[in-house]
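The structure appears below as structure tokens.
A single protein chain has been omitted; all remaining protein chains appear in their positions.
Then we have chain A:
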């Protein structure tokens, strides 16, 4: 554009013309980003600020704004004595285990699928299937598979001689692992596809050189594949943990947080508090805690990445 020619001049002695042009250009910029900016503002930023303010109030969204009562830090004080919330938060942290486990499985499968099987495309589709199916449909299928008395899973277990097979989703100790199992299975497809893309990006000459040097497959994996995939791993870890913290749909359709809150997570508890018990203010304070935790974990990961991620 012409501006690039006039810019050095105007930098020293700004003329009226170039100033005007600059303003127009900036204006155009804002004009084009405007709709997006407005969308972010109205649907993300304002609700966030509003929710932040609500977390210090006692309010129910069905009553008017005139019923908002400022309550300071009461909500937060109450939260840390709220057994259901603490249990949900604890469950969230246990559930985080599903992320690295799922990624490890995806990585191994990714390596196998790229180089050791026929028709890798078919396998990609198979593993991606649960991701594109509706969570509700998937949950119902697993509900039946996990049927405590007549389900195929327990049928198999009793056939091989297990006396008292666990009741899975109806058992307070096994419900959470069952949900995690499903989570891993559903999210496997995404991690797998991204890992396969990452593996394909590794230059083949590295492997050739390693083979000539006589490195075993395991050594190649340890010294070439894994280090060069660390950016991918980092990306999957961050998004996986954030997504894991926000898990709701699966819990809602599979167990409703039960039995006895053993699968309740923060977002589920928040939903229950906000839309069933109608305590919007209290639920907002839960969101704030969640926000702080997710922010802290992500921040830690960013700080930690330079010690293990190779770009």
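Annotations for the structure displayed:
What we mean here is this: contacts are C-beta pairs under 8 Å (C-beta built on N, C-alpha and C of every residue); 3 or more make two chains touch, one makes a residue touch a chain; residues count from 1.
The criterion applied here is as follows: contacts and distances are computed from a predicted model.
For the chain that is left out, the UniProt protein name among "Serine/threonine-protein kinase RsbT", "Multiple sugar transport system substrate-binding protein", "2Fe-2S ferredoxin" or "Formate dehydrogenase subunit gamma" is "Multiple sugar transport system substrate-binding protein". Across the entire complex, the residue among A:85, A:127, A:146 or A:268 in touch with the chain not shown is A:146.
The hidden chain makes contact, of the residues A:24, A:260 or A:292, with A:260.
Note on the undisplayed chain: of the listed residues A:39, A:172 or A:304, the one touching it is A:172. Remark: the omitted chain is touched by one listed residue; of A:96, A:224, A:278 or A:294 this is A:278. Looking at chain A, the residues touching the absent chain are 26, 30, 37, 41, 45-46, 49-50, 60-67, 78, 83-84, 143-144, 146-150, 167-172, 255-256, 258-261, 272, 275-278.
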